[in-house]
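Reviewing the structure listed below.
All protein chains of the complex are present and in place, except for one that has been dropped.
Chain lettering (A, B and C) follows the sequence in which the chains are written, and residue indices restart at 1 in each chain.
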Amino acid sequence: MTSPVVCETRVAVRYAETDAMRIVHHASYIIWFELGRVEYMKQIGSDYAAIEHSGHFFAVTEVGARYLSPARFGDTVKIRTWLDEVRSRTLVLRYEVRLEESDRLLATGFTRHVCIDGAGQVTAIPEDVRALLAATLNSAA
Amino acid sequence: MTSPVVCETRVAVRYAETDAMRIVHHASYIIWFELGRVEYMKQIGSDYAAIEHSGHFFAVTEVGARYLSPARFGDTVKIRTWLDEVRSRTLVLRYEVRLEESDRLLATGFTRHVCIDGAGQVTAIPEDVRALLAATLNSAA
Amino acid sequence: MTSPVVCETRVAVRYAETDAMRIVHHASYIIWFELGRVEYMKQIGSDYAAIEHSGHFFAVTEVGARYLSPARFGDTVKIRTWLDEVRSRTLVLRYEVRLEESDRLLATGFTRHVCIDGAGQVTAIPEDVRALLAATLNSAA
Partner (left out) sequence: MTSPVVCETRVAVRYAETDAMRIVHHASYIIWFELGRVEYMKQIGSDYAAIEHSGHFFAVTEVGARYLSPARFGDTVKIRTWLDEVRSRTLVLRYEVRLEESDRLLATGFTRHVCIDGAGQVTAIPEDVRALLAATLNSAA
């Protein structure tokens, strides 16, 4: 039994990501999840920009996030991303955001995606991409 | 039995809210929920800026969104916001985003909040604000 | 001698537009200029979404802004937009951002644009759009 493939992405909090509560705005985490997702794809040997060039897009159909502790300007966070589920046309990724310095958990979340083509029609995830994703899941068994 | 108080907020899609898929980026809806929330508070007779001046903040502890159909630049959307639950220190709001022109449902979502003070400590929702919120809920019974 | 066509766009400050200085982040004004620009086009009888559908884009080639006084959450601002210059392939718009309540001037700015086609090549502004823009300029004479 091995651990699942987890991708860690480091991000220094941007001043523009903070709000008048002097903490990072909650919508910024949704964008951080996206950064984690893009790097996850790269780490398993795929590349989301290349997938798009092939005419496939992973549209977001659902997002969820729980916020436990705030991040502030000056902090560096690490986004941990892993695959939770992959089917012929959909996938689910999960995320954890932690403070780099203390490893304190700031937020957890997930995104659900459906593969669409350039016309916005639901389509199968390209076979090579799905094989890479599936192999990642299996490695966790 | 009356209908719940539902606030409708109209927003013209901003070009900056779109992304390279030529649709509104999913994180933009989280910000639209916030616009709906602020207007909802105003409509029931409260004002979130005033609440903050009194030293209380409604920190977001959870957010969820489901995306059904995309919005594009040129569209105007209406955000429907209503209160789902209010307790001494927490509240839950629900949202629907629809195309103004066709009433087509684009997204649904919710946010959960906890009241905190300026030091970030959990505290009771100010009594007058909670009374306004509770009255809104009761009117739906 | 008449006044130039000036378009006024009202925007309630979004919480997400503020930063940890508790004021609106300076990059948000650049997006406000864009809102003013889109509404300006509509007011003179054009529509930027329609221009894009025709395969023309007004790419931004230069932007400048001066910040005189901050806006805060709770404020409503009005963006005043007017045309400064239009040529066969380029145009310049100017902006003022004022507090709605007091008319206090918060910022001034401009954007310079070049018309490009879908392939990113510089091209002439569509004749009907340029006529509308030119008429606006002339009305200021």
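Note that contacts are C-beta pairs under 8 Å (C-beta built on N, C-alpha and C of every residue); 3 or more make two chains touch, one makes a residue touch a chain.
All values reported here derive from a predicted model rather than from experimental measurement.
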Task: Given C:Val5, C:Val60 or C:Val92, the one touching the chain that is not displayed - done: C:Val60
Task: Touch residues of chain B, complete complex, unshown partner - done: 15-16, 18-20, 22-23, 25, 27, 72-73
- [ ] Spell out, residue by residue, where the missing chain touches chain C.
- [x] 20-21, 26-27, 30-31, 34, 52, 57, 59-68, 70, 120
- [ ] Tell me where the left-out chain touches chain A, residue by residue.
- [x] 12, 14-16, 31, 34-35, 38, 47-50, 52, 72-74
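Throughout what follows, only the chains that are shown with their structure count from here on.
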Open item on the list: Rounded to a whole Å, what is the gap between the Cα centroids of chain A and chain B?
Closed with: 25
TODO: Mark out which residues of chain C touch at least two other chains, giving numbers and ranges.
DONE: 15-16, 72-73
